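Note that one protein chain of the assembly has been removed; the remaining protein chains are unaltered in position.
For reference, chains read A and B in written order, and residue numbers begin at 1 within each chain.
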Amino acid sequence: MTGKQLWSWLAVVFAGLYFLLPLVGMFDFSMRMQRGVYSFEAYRIVLADPQFQQTFGYSVALALLTIVIGILLVVPTAYFVRLRFPGLRPAIEFITLLPLVIPPIVIVFGYIRIYNTSSVLPLTGSWWGTNILLLCGYAVLSLPYMYRSVDTGLRTIDIASLTEAAQSLGAGWARILAVVILPNVFVSVLSGAFLTFAIVIGEYVFAALLNVNSFGPYMVWMGGNRAYEPSALAVVAFVITWACMGLIQLFTRFSKFSTARR
Amino acid sequence: MTTIALSLPSARQPRQMLSWLGVAPFFLFALLFLILPTLNIVVGAFRNPQGQVTLENLGKLLSPSIRSAFWISIELSLLTAVLGCLFGFLIAAAITLGDLPRPLRNAILTFSGVASNFAGVPLAFAFIATLGRLGFVTMLLRNWFGINLYGSGFNIVSFLGLALTYLYFQIPLMVLIITPALEGLKREWREAAESLGASGAQYWRLVALPVLWPSLLGTLALLFANAFGAVATAIALTGSSLSIAPIVLFAQIRGDVLNDPHLGYAIAFAMIVLTAIANGIYILLRMRAERWLK
């Protein structure tokens, strides 16, 4: 083994300790609810809790809707910017990177001030309005990831030729986007979608400040009132994150495989 | 090409108009849900409740409690950004340049993707379960090694505890961003430097680090903003016992503390300014460092 390899292994082992211990600790703690034995008692209690079922389902619905909004916003924009308005690229890139620069709590604060009950558009006043606001906020949070993955996907296909080919066959814009472009960037869109799902599912700040009782606020409430259940929740959240990332990898690999075979 | 693309839609160009319709929703959305809300905060920071222009709100930022909250936030963000960059760089260097088995490299990259997104409330729970008073590692150290972590002054609900927790998403983010940059270093550069008589250290100082500089700075700014805006992790970990800027703002918005919305504006404005400065420094340095790229 060379000295270089030794140092690299050392770095990896230390990193492994730091990154795996909290996972082990979290799992260990979640199993200790019954004195003296390992058990899934905490999970049983959490999963049977109607509050959990309700808030978790709610957050899943929010995440799915966010993904739909994200796709509808980002795919046509990225497509037209690549095809017709290359000059707009810097502006679009700046906007899509803003959510990484402006802290989310500031954005939601702005919402509360602009769309409060005494404003022109009193979204926070109604159940529907609040949820729309929350969805838009999540769409903003997912913008950097969504745009980046879709744009990367578009870069790999020759959209100009595909568009012209489709047009010469008589397809209109909506059809081109839905039937030609979207399937070709499907894997990229999926990557963005899974990332969005991972971000939205346990999101706390937007939900808490807009007074929406979703999974994030539920977890915080559990954290303040229970001992072992929060760890079980953390394990669940970690598994979801892991699944999302795993699916991204899976789809990316699958798509490479299918292009290689073509 | 660009000028044609940007020309205004006219009756003769129905297709162009359609294209504009394709991008219009995006801009409308960005305006309504990103730009206007942010501008509202910025403007609000300079207005008093009567709508007059004032610097009074910003003056309130100088009160000792808020000033210290910002200091802690800046220290925390800077510390975790710098350490995240450092450790992330070491890990990325190990997996790209360290002749490690290929599957290990892929496993680490996948894990980084997961860990960088495993932030917020669950992460705080994981660290409480590990380094809390009854946490896994705390008990391990006490029972096996006789080390009393909490007796020696450690507490997960502290600056140090928060920093340790933040690093859990900061380091993997750095790994994800810097690995492609490290892979972009050409083997021939190193060989050319060696054949010209340069030592490994000289190669890093004169070639590799200057080439990586923009990416390093960019990630530092990103990590800073990332830590600065993290609220959920801090709230779930510390409740509100550790007073950092985003938690103070959170309390302001909830209205549980001072109930002065304009102080809230000022705090939010200061947060934007700080992350903007971080990114501004980054852009400036990057332009200087990239003279040789564009």
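Observations
Here is the rule we use: contacts are C-beta pairs under 8 Å (C-beta built on N, C-alpha and C of every residue); 3 or more make two chains touch, one makes a residue touch a chain.
Assume contacts and distances are computed from a predicted model.
In the listed set "Integral membrane protein", "Putative spermidine/putrescine transport system ATP-binding protein", "Serine/threonine-protein kinase RsbT" or "Spore germination protein", the entry agreeing with the UniProt name of the missing subunit chain is "Putative spermidine/putrescine transport system ATP-binding protein".
Within the full complex, the chain left out of the display is in contact with B. Touching the chain that is not shown, out of B:75, B:99 or B:191: B:191 (per the contact rule at the top). Of the listed residues B:34, B:72 or B:211, the one in contact with the hidden chain in the full complex is B:211. Counting the whole complex, the residues of chain B in touch with the unshown chain are 186, 188-189, 191-199, 202, 206-207, 210-211, 289, 291-293.
Here, only the chains that are shown with their structure count from here on.
Rounded to a whole number, the gap between the C-alpha centres of chain A and chain B is 17 angstrom. Residues of chain A touching chain B in their complex: 2, 4-5, 7-9, 11-12, 15, 18-19, 21-26, 28-30, 72-74, 76-77, 79-81, 83-88, 92, 95, 98-114, 136-137, 139-140, 143, 173, 195, 198-199, 202-205, 208-209, 216, 219-220, 223-224, 230-231, 233-234, 237-238, 241-242, 244-246, 248-249.
Contact residues on chain B toward chain A in their complex (touch as defined above): 1-2, 5-6, 16, 18-19, 22-23, 25-26, 29-30, 32-41, 44, 87, 90-91, 93-95, 97-100, 104, 108, 110-111, 113-115, 117-118, 120-131, 134-137, 167-168, 171-172, 222, 225-226, 228-229, 231-232, 235-236, 239, 246, 249-250, 253-254, 261, 264-265, 268, 271-272, 275-276, 279.
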